[in-house]
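Of the protein chains in this complex, all but one are displayed in their positions.
== chain A ==
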Amino acid sequence: MEKQEGRDAAGVRLDDPWYDALASGWGELDGTGAPAPVLPPQSVDRRSAGPCTADIYLEVQRSAAFQEVRGRYRGFVVPAALAFLTWYLAYVVAATTAPGLMARPVAGAVNVAMVAGLGQFLTTFLLTWAYARHARVRRDRAALDLRWAVFDQTRAQEQTKAQAEATAREQAGTQGMTRGNER
């Protein structure tokens, strides 16, 4: 499903003139395949033209929905990362400084060191599974909603801007004559 979505999106995106630009191009593209602005001087009118993409991101960052997603991500990742790094470092330090403890037999030829080493494998697999599940169940949906929210806002803003420019052009061109064309 994801692959399909990506294929379609990329099919559109490859033709974007934006891709000719080198810069990492933040805030210039909505990323879901909508036409990027053809005009290059994004950075020029970005600051002057009132509300810009940066404001959208600041606003989304302050929103409760985003704080929730970030909280869930950090709430899982920070303790998990601390736990597995501590467990790994404890293992390495024990292996190098306490060989006596590590050599203690557990069952048959299997000793503490072997159990600890295989335990590292086991905890890695378990944590991978737990993280993937947590992200899928608790984070993916909300993150996708936010992504669409940003997309909608960016597009709305671009339309407003394009409209304002069209109006301005018209006014200049027709010397303030009738504006029946205005959308």
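Just so it is clear, contacts are C-beta pairs under 8 Å (C-beta built on N, C-alpha and C of every residue); 3 or more make two chains touch, one makes a residue touch a chain; residues count from 1.
The working rule: contacts and distances are computed from a predicted model.
*Asks:* Just by its UniProt name, which of "Cytochrome bc1 complex Rieske iron-sulfur subunit", "Leucine rich repeat variant", "Cation acetate symporter" or "Simple sugar transport system substrate-binding protein" is the chain not shown in this complex?
*Replies:* Per the UniProt record, that chain is "Cation acetate symporter".
*Asks:* Since one chain isn't shown, list which residues of chain A touch it in the complete complex.
*Replies:* The missing chain touches chain A at positions 2-3, 5-7, 9-10, 13-14, 19-20, 22-27, 29-31, 53-55, 57-58, 60-61, 66, 69-70, 73, 77, 80-81, 84-85, 88-89, 91-93, 95-97, 99, 102-103, 107-111, 113-114, 117, 120-121, 124-125, 127-129, 131-132, 135, 140, 143-144, 146-147, 150-151, 154.
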